[in-house]
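Here's the structure, in structure tokens; my notes come after.
Of the protein chains in this complex, one is absent; all others appear in place.
After this line comes chain A, so read on.
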Amino acid sequence: MIQTKNLTKIFRTEEIETLALNNVNFEVKNGEFVAVMGPSGCGKSTLLNIIGLLDNPDDGNYFFDGTDVAGYKESQRTNLRKGNIGFVFQSFNLIDELNVFENVELPLMYLKIPPKKRKEMVHSVLDRMNISHRAKHFPQQLSGGQQQRVAIARAVVANPKLILADEPTGNLDSKNGLEVMNLLTELNREGTTIVMVTHSLHDAGFAHRTVNLFDGQIITEEFKKELGEALL
């Protein structure tokens, strides 16, 4: 599903150039659950943003479902992103002015799905995330765990093939964190591919494979035996 070849990203300010990604070759197959680990500033989030079509690489190729999208323009990236990729962030990134229902509805609106169908889809995903009783509430009125469940609901409401999670449990306590990891695992079992950036070895344990990044390069890859090998 995802393949990068010599992916390179450089951040420039007036005086300094930082090599965030250095010839990264990385592959994720359909249905895989991959964790990306590494110290702060090693390039994890940059990699995730490029994979998520939020950003472009400076060099190298990025194949999404077999098509090289590295040179895609903003509008092409937006179109490809819509409905194909869902995002879950550490800080939830819900819109304060919209209630739970409206937050979850957002991707469907941009997919131009008719209101009636939208309503059904949102309610079904909120049920699944066990949060439908909070549909009319605003983000500030929810606990961290609830907010992240809403964020996951929003990420999956359009049935994307790929979910990208950037430290999804970073702002949660262990109980709520576990709940989120279980949700992601369940989604993966149902066929959604997941790439997750994390600092937590515990969370990485849920993935089939862990990629370790350091100074913008992949240094090691570890497979979780039973599943990882089966997939290879």
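Convention: a residue touches a chain if its C-beta (ideal position, glycine included) is under 8 Å from a C-beta of that chain, and two chains touch if they have at least 3 such contacts; residues count from 1.
Heads up, the rule we're going with is that contacts and distances are computed from a predicted model.
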| item | value |
| --- | --- |
| Name under which UniProt lists the unshown chain, selected from "Urease accessory protein", "Putative ABC transport system permease protein", "Thiazole synthase" or "Succinate dehydrogenase subunit C" | "Putative ABC transport system permease protein" |
| Contact with the hidden chain (one of A:F26, A:F89 or A:F206) | A:F89 |
| Residues from chain A at the interface with the omitted partner, ascending | 49, 52, 54-55, 74-75, 78-79, 81-83, 87, 89, 93-97, 106-107, 110-111, 154, 158 |
